[in-house]
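Data block below; observations after.
All protein chains but one are shown in place.
Let's turn to chain A:
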Amino acid sequence: MADEALFLLLHNEMVSGVYKSAEQGEVYVPGFLFHKEHHDLQENGRCITKLENMGFRVGQGLIERFTKDTARFKDELDIMKFICKDFWTTVFKKQIDNLRTNHQGIYVLQDNKFRLLTQMSAGKQYLEHASKYLAFTCGLIRGGLSNLGIKSIVTAEVSSMPACKFQVMIQKL
């Protein structure tokens, strides 16, 4: 289907766009106490934050739209299930493969064939670039949850390429 490809292409362009603009905008001034590696690391962090924030805003809008016709949620688990099933299906055309929780505010969402990574690699090649391509999705989850009234921290981890895990840490008030 063409509409899936469009999202993937747009996402790829967005990531490279953010990184390119960071490269152009920042002039690296070599100096004392300032190492090139350190600078790059900082730059990378900034780009990831930017992508994550974009995802956050998009997630807020999307969840508003998707939950328009659903019944009211019963509890936190109900919301997580919605994210894993309906939300994931609409965005990534498949459900989350495995949802685990310790019932104390930590949820692990495992996707064995994550859409945004399938085109890239099927193993450990380009593993260092994976984080760029997961930041937006982390933001998407965080934004969605925050609009439903749950504050959280979302991190992603990848060990071998198309599979990845999202860890959602819910912050109790």
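Assume contacts are C-beta pairs under 8 Å (C-beta built on N, C-alpha and C of every residue); 3 or more make two chains touch, one makes a residue touch a chain; residues count from 1.
Methods note: contacts and distances are computed from a predicted model.
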- Message: Given that one chain of this complex has been left out, which of "CCAAT-binding factor domain-containing protein", "Trafficking protein particle complex subunit 2-like protein", "Intraflagellar transport protein 80 homolog" or "NEDD8-activating enzyme E1 regulatory subunit" is its protein name according to UniProt?
- Response: "Trafficking protein particle complex subunit 2-like protein"
- Options A:Ser21, A:Thr70 or A:Thr155, residue touching the unrepresented chain: A:Thr70
- Residues in chain A touching the chain absent from view: 57, 60-61, 63-65, 67-68, 70-75, 147-149
